[in-house]
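Only a single protein chain was left out; the remaining protein chains are all shown in position.
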Amino acid sequence: MSLILDHVGYIYGKGTNEEKRALDDVSLEIKEHEFIALIGRTGSGKSTLVQIFNGLEQPSEGTVYFNGRDISDKDFNKRELRGKVGLVFQYPEHQLFEETVIKDVQFGPGNMGFRPLDVEMYAFQALKDVGIGDELLDVSPLVLSGGQKRRVAIAGVLAMQPEILVLDEPMAGLDPVGRREILALLQKLYREKGMTIFFISHNMEEVAEVAGRVLVMDKGKIVLDGPPAKVFQYQKELEQIGLGVPQTVTLAGHLEERGWSFSEKPVTVHEMAAEILEKWNGGKNDS
Amino acid sequence: MKEKKGAFLRTEGLVHEYSRRDEEGNVTEIIRAVDGVDLSVEPGEFIAVLGANGSGKSTLAKHFNALLTPTDGVVYLDGKRTDQEENVLAIRQLAGMVFQNPDNQLVSNVVEEDVAFGPENLGVPTKEIRKRVKEGLESVGMYAYRKKSPNHLSGGQKQRVAIAGILAMQSGCIILDEATSMLDPMGRKSIIEQVLRLNKEKKITIILITHHMDEVVHADKVFVMKKGKVALSGTPRQVFGQAELLEECKVTLPEAAQIAEELYEHGMPVRTDILTMQELEEELERIFA
Partner (left out) sequence: MIRDITIGQYYTAESVIHRLDPRIKIVGTLIYMISLFLFHKMSGYAAAILFFLFVLFLSRVPFSFSVRGLRPIFLMLIFTAFLNLFWTEGEVLLRIGALEITKEGIWKMAYISLRLILLILGASIMTLTTTPNDLTAGMERLLSPLKIFHAPVHEIAMMMSIALRFIPILIEETNRIMKAQMARGADFESGNILRKLKNMLPLVLPLFVSALRRANDLAQAMDARCYHGGKGRTRMYPLYFKGIDIVACFICMLYLAALYLTVRFLPI
């Protein structure tokens, strides 16, 4: 799997007086088996960017290559692309429409032209992967809890057998338990299924915890790109564009003012605790 | 009926049941969303109600302004019973509510006319409405947007307009029913700052229903709901000190408390009732000094 954006730009309402630039010269390469988080303020172009990935939006400038091929080519099958680049929208539970959970999950793979037996198998497997038990397969999606609906909707995309799973704010509006479940699901898909994961989030702590690479968007541009431990060192820059850093980074900053030193500010709770304990134990040994 | 005075809001043995029906309309299941809740809120307090989805916290909140009436038990708001029809308008005027979805609670397509909606319903004279709309919008910092359509505002701005609409009704209490859960961090921060300020400066009673722990550290009192019951209550410090019980309620600790907890488990002599990063910082300073 490889997805490459080459100098991609996107302008809304081109040619009208409401013209607005959503993406500005974005170049980006997503490689096989990466776990990427995209952060940025509301309106920074994140949602547009992910809709460029699977051809739902056509870039105004630049080219998108999926597995080496230009996706704007006439003979490039858009539907197949949408199966390979699985995109889960924000609040995806709002798209559920079938009478039963299993039928809804079969909708995507059914559209992909798989054999009926495969459609069924993929749907079962996807529901199993997201942790929806057999007893829920034949109930109406409308009676599920918020977190369950969300997972069924994700299964609906997973069942298309995508090579990369792209999710637009998959945790939005869920309670902590629901958030944990989705995060654990993404980690499982990444580790056990070897999938490439790309998700948008506003929660810096969660991003720091799971992602291997963080992209920061501001005004349609990608302004920072790297592992979370590196990206979140740019506290001042991130705050300037209206984003935060994990609370541990802020704490580490304050501690530095008090004379502590960190080779790199810890970005997760565990890292922070480990750093403090190390200093504590080191201090005890010295004395 | 004798009216109870004293607490601004009081529930006594509050129970709320609703039934699920099959296609023929037969009751298949009776769900007890709220199961025997007794609580009281003093005027001017900042109350937080925590709990996982399905714990009954939103159902509970809807009893506070008579959107729901008890299956069993009583709710008094400002001494008035919520299950008496003649009290309903007065109760709703006193306790305004901000809902979860910012898009689905604004009525008008002009900000100032939306803020005027409450006072218009209450029959407030025109001149007075204009004054209240202006004051309401100014106090949430949205006066500059008064002629705009809510469709052009961010989620946080829409929630601020909703708060202005409550202020314009001259409510003494604002109930925020998961009002921050659909907002981005900036929007959430701005709403929490607004209500904290209104609580301090105007002594407005705040009842915050949420599942974000970091929003409740400033509350006077926290109630943690589990399966329709109040499982835990007290000051944030008392509540967050009980990590295991919280775990059972599927509520997670604030980050600072998580770190303190981990340090404590590894034998560091750190206080276990830490709520904020600032407290943790001071505690570390004390230990390492």
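Here the chain labels run A and B in written order, and each chain numbers its own residues starting at 1.
What we mean here is this: contacts are C-beta pairs under 8 Å (C-beta built on N, C-alpha and C of every residue); 3 or more make two chains touch, one makes a residue touch a chain.
The model shown is predicted, which means the values in this text are computed figures rather than measured ones.
J.: Touching the left-out chain: which of A:Y12, A:Y65, A:F124 or A:F262?
T.: Hidden-chain contact among the options goes to A:Y12.
J.: Any idea which of A:F89, A:Y122 or A:W280 touches the chain not displayed?
T.: A:F89
J.: Looking at B:V133, B:I191 or B:V222, which residue reaches the missing chain?
T.: B:V133
J.: For the chain not shown, which residue from A:M160, A:L185, A:L215 or A:I276 touches it across the whole complex?
T.: A:M160
J.: Tell me which of B:L9, B:V34, B:A52 or B:M97 is the one touching the absent chain.
T.: The single option touching the absent chain is B:M97.
J.: Pick out the residues on chain A that sit against the missing chain.
T.: Considering the whole complex, chain A reaches the absent chain at 12-13, 18, 20, 51, 54, 56, 79, 82-83, 86-89, 92, 94-97, 107-108, 110-112, 142, 156-157, 160.
J.: Using the document's contact rule, name the residues of chain B that touch the chain not shown here.
T.: Counting only chain B, the missing chain is touched by 65, 67, 89, 92-93, 96-97, 99, 101, 103-110, 112-113, 116-126, 129-130, 133, 149-152, 165-166, 169.
Heads up, the rule we're going with is that only the chains that are shown with their structure count from here on.
J.: Per the contact definition, I'd like the list of chain A residues that touch chain B in the complex.
T.: 41-42, 145-147, 172-178, 202-203, 205, 242, 244, 246-248, 250-251, 254-255, 258, 269-270, 272-273, 276-277, 279-280, 283
J.: Can you name the residues of chain B that touch chain A in the complex?
T.: 52-54, 100, 154-155, 181-182, 184-187, 211, 213, 250-252, 255-256, 258-259, 262-263, 266, 268, 277-278, 280-281, 284-285, 287-288
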